[in-house]
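As you look at this complex, bear in mind that one protein chain is not there, while each of the others sits in place.
Our next item is chain A:
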Amino acid sequence: MPSADAPAPSALQVERQRFRSRQTVRSVLVAAASTAVLGVVLYFAVTGAPGWERVQERFLDPKIAADTFPAILRGLWLNIRLLVVCAICAFALGLLVALMRTLRGPVFFPLRALSTAYTYGFRGMPLIIVIYVMALGVPGLRLAGTPGVLVLGGAAIVLTYGAYLAEVFRAGIESVHPSQRAAARSLGLTYRQSMRFVILPQAVRRVSPPLLNDLVAMQKDVGLISLAGPIDAVSAAQIATGQSFNFTPYVVAGVLFVLLAVPLVAVTDWVTLRAARRQSAEGAA
């Protein structure tokens, strides 16, 4: 019986729906128009500038881009390898330090003090200076078995980012309500078990967006290792620029870095969205 489905919309309701769809069309048109106006303005402002041809020649030369692409890609491969290794080590270090900082009980005071001093110190210290000290200073000690400049520079990045990540992990751990820990312990779980199975899974899920954000930031900062001599994508671009006085290689490197970051950023957004959904689902349930 069709009449049982729903009552026919009232005249008022029909009018309301029409009004809404008119408004939607209107706002789409306005948005399109304003975007077009802005686009045209930017186009003419940039290409109409007196120096545009010169800038185009010096920054967007397709031939130079093609010539320098292989060298920059080779440099980017160094960035990627460093990023993977440094990210794993920094996450491990950050988690360890966060656990140390959240230990309770007077006997653990030295560990807590040490980890606090570490996070204070290395979050304040500019990464460039840490790299200089590690990659150029430490070998000056002339100790036997000093690792190469790549390892030392990587260690500088791990030390610096470990401090940031430790604070993110700590915030996550402390955001888990104390009743969770109490409940876990009352079920007979040991401290380690309650951390492992109850606290950390919730903590890491809550802070996964900032963790991934730090990973995106690290992706750019691994290039600072070039200060100590290895050739990464940016310094490969710098070399190419020095040979021709043409800045196109920097643009090439920039585009490659963005392409590298896009998947990371997309994953970050997805994780954030998922976390938000789960949080609100928990609230609703």
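Note that in this section a residue touches a chain if its C-beta (ideal position, glycine included) is under 8 Å from a C-beta of that chain, and two chains touch if they have at least 3 such contacts; residues count from 1.
One rule holds in what follows: contacts and distances are computed from a predicted model.
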Absent chain per UniProt: "FMNH2-utilizing oxygenase", "Cytochrome b561 bacterial/Ni-hydrogenase domain-containing protein", "Ferredoxin-type protein NapG" or "ABC transporter substrate-binding protein"? "ABC transporter substrate-binding protein"
For the full complex, which residue in A:T116, A:Q180, A:N213 or A:S244 touches the chain that was left out? A:S244
Given A:L111, A:V216, A:I231 or A:V251, the correct residue touching the omitted chain is A:I231
Among A:V55, A:V255 or A:A276, single out the residue that touches the unshown chain. A:V55
Touching the absent chain when the full complex is considered, from A:L93, A:V149 or A:L215: A:V149
For the chain that got dropped from the picture, name the residues of chain A it touches. 26-27, 30, 33-34, 37-38, 41, 44-45, 48-51, 54-55, 57-59, 136, 139-140, 142, 148-149, 226-231, 235, 238-239, 241-247
